[in-house]
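The structure's right below; bear with me while I get my questions together.
Missing here is one protein chain; the remaining ones are kept as they sit in the complex.
In this document, chain identifiers A, B and C correspond to the written order of the chains, with residue numbering beginning at 1 in each.
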């Protein structure tokens, strides 16, 4: 948790908040970071990798890191899942959803049909290929290490290409000329990002929350996954994401990364996690935080806090009759 | 619980314990009662029916009642299930198992082949019929209201029959001559009885215990029974008896009478009952008590009290981080 | 299935259909029988007991027997469950629902307030007691062996009572004077009856059907009941009645009598029963028949016959690739 006496270097003592994010500047990840309250005025530090961004949190250099966790167009998701799940000093305190929409940009206004080369990340290129085949059939694809790097490359002394395909944010930051927007072949894609900090107070319950956990799959029980899932279903807890990841300890050894609907402060969530703790004591709680979509939680009457309280009171009264 | 100031009439104040039982004297039910510590010296009061025996408990006339609850040769089981389940002031504090073995008795020694009539209860007759066809083919069956009544009938001025088939206890009590014993066609039958008292301290946990509960089946959920059973299976709680009984409130309205292995003082049992209380808040606890067969409970490590304590401690620590 | 060459005596060869029912005449059971098509013109034979009514079916004396199976005011339900479940030559081919509503009748018109004695069955008396306390506070209760017997008793040379409480049917059959109707304390009670025949063609599927089965609970598996119920839930089959009954073979030995929604001709029902047959090969099919309430069955798309056919075709195609 940090015992930095060297106060000047510790994030906790900085007046302006500092956040790292999976860089470079201007990517969808920075767009996600900018959704956080106060992030506009904060110091935002691009990191070369997810591990590097999270390492700055662990080292106390920043207050938090924004990293992709689900379906990123620029990668990093697996690294985030693994890093957050394995670390013992990182918690998720917020999530952000960013629509994945691309713009075609150039340094100066130019006719689209005149473009002969387009720089972008290969994942991004894959998502606009049909549009490009129709609109810029003569353009050659110039691979870049990120969509932001492609955008920056237009401003170098020897531009890497006539145009770039990138996130709207970097186009705006660099003052590039937007030739076309919303050019992705399949509209509606969204990437999910999370804000990761050192463990601290869990964000308050809002009634529209998610909780992220990591559960090592017990080896010695064939039906183990089903037994775990039953602990959710018997408490009416819905899952919104479940992913397996190898632990790296051998064939057939997995952990499950799970997002569930609800907050650890709710009895039904706490009770389900307690039940799973008995089966898999290495379960890890990675945070409860407000849903980015603010969709309120519907809780059935038999699993609301009142039902848990009534059951608890009944048992206590029964046990009061038990001889010591 | 009784507020009798009229101390002289209250069972609690009697020096010699008093127990009622499903009579008449000498039946298997009295044999069950005699298994209880101190019952030999206690006042034992035969009752005409299960309801009458239990009524004496509710009225404070006796300390407890011994009644059959499972597979009785002389009836009464359904009445016990219904009465105990519906009453709000009766608990089970002990169980007894009695082997159902019959003897053929007469007033004076006589050759078996000379018997021309045998008195007994029709249920008992059904259980010795093959033996009787072979051994006393000429004997006529004389129905009696109980096996004990049949035995008593041999001693009346005009004996009801040459011989009677009854429980060993009544033969011994009346000093009858045993012509043959162990005459049941299918050996090994056992009837289970329970000692019922007013609610009071629950008997201490022994490590070989049973708990009896009553669960009304929630009407509005087709999979309700399965949801209830899942609460047992997710806590590793085995059931040793499950019976449905109509509530009397209409078609399709049932309650389940269940005996489970374990004691309310165990975390896994308490947690399962709390879970079911949420689904069916009218669940009733009817007692935790030592098993008559003293078969020790095997508890899997993931549901023992330590596992529950560890899970509880983990959740408490997590929630300590939650902002108020 | 009957190989009676002695045609004149066999029910199958009679021109007028013959049905037995739990008598006496004029009870709710006969009212249930009269709901069957053609029963008005059929020969209706009252039987002294459920077993006797069913015995006439087994002996070929009647085409079928109408007996109560759920919540009867005049008893017999347990006997029906046990007899039908254990017999190997009886099937259910129809059900009937009869509202349990009582009338107060007398031989001649008379003022209700003048009544000093009322005959009826004790179960019926229990259901009108509050009404009687208010309306005929001076009337003494005269127990009768059935509500119909009470009604008949008014017509004997020495009437058993001033009035009787009985089913509307018997009042009409005997031409008694109805002093009050709908006098039950809790309106809306219904008893369910079934028509039982020898095994033969199963009634056609109507889309609003029930199926009755008997499942012995496998002894050697603690979670056996839950495993059985999973076979229903994984095929989307709802249960409308589940009752346990002791097999009579020893403590803890039960069979379950179950009514489920659907017809054996539906793939989801057949597949669920096949799954349970593997766990409990002594499962018995006791009939598929139209629901009396004609409530149509709602079948989820993933368990309709098309889904089963598509799955079957897929597997067959896969297995066609398997080397012999």
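In this section, contacts are C-beta pairs under 8 Å (C-beta built on N, C-alpha and C of every residue); 3 or more make two chains touch, one makes a residue touch a chain.
Owing to the predicted nature of the structure, the values given are computational and were not obtained by experimental measurement.
Chemist: For the chain that's been dropped from view, list the shown partners it touches.
Modeler: A, C
Chemist: So which of C:60, C:99, C:159 or C:203 would be touching the chain we can't see?
Modeler: C:203
Chemist: Write down which of C:95, C:230 or C:259 is the residue touching the left-out chain.
Modeler: From the options C:95, C:230 or C:259, the contact with the absent chain belongs to C:230.
Chemist: Of the residues listed, C:50, C:66, C:151 or C:273, which one is in contact with the missing chain?
Modeler: Of all options in C:50, C:66, C:151 or C:273, contact with the hidden chain holds for C:273.
Chemist: Mind listing the chain C residues that contact the chain we can't see here?
Modeler: 199-205, 227, 230-231, 233-234, 264-265, 270, 273-275, 277-279, 281, 285, 288, 302-303, 307-308, 310-312, 314-315, 318-319, 321-324
Chemist: Could you please point out the chain A residues that touch the chain left off the display?
Modeler: Missing-chain contacts on chain A: residues 70-71, 97, 188-192, 222-223, 225-226, 229-230, 233, 238-244, 246, 248, 250-252, 254.
As a convention for this text, only the chains that are shown with their structure count from here on.
Chemist: Quick one: label the inter-chain contact graph as line, ring, star, complete or other.
Modeler: line
Chemist: Hey, how far is the Cα centre of chain B from the one of chain C, in Å?
Modeler: 30
Chemist: Give, as an integer number of Å, the spacing between the C-alpha centres of chain B and chain A.
Modeler: 59
Chemist: By residue number and range, which residues of chain B touch two or more other chains?
Modeler: In chain B, residues 230, 233 touch at least two other chains, as defined above.
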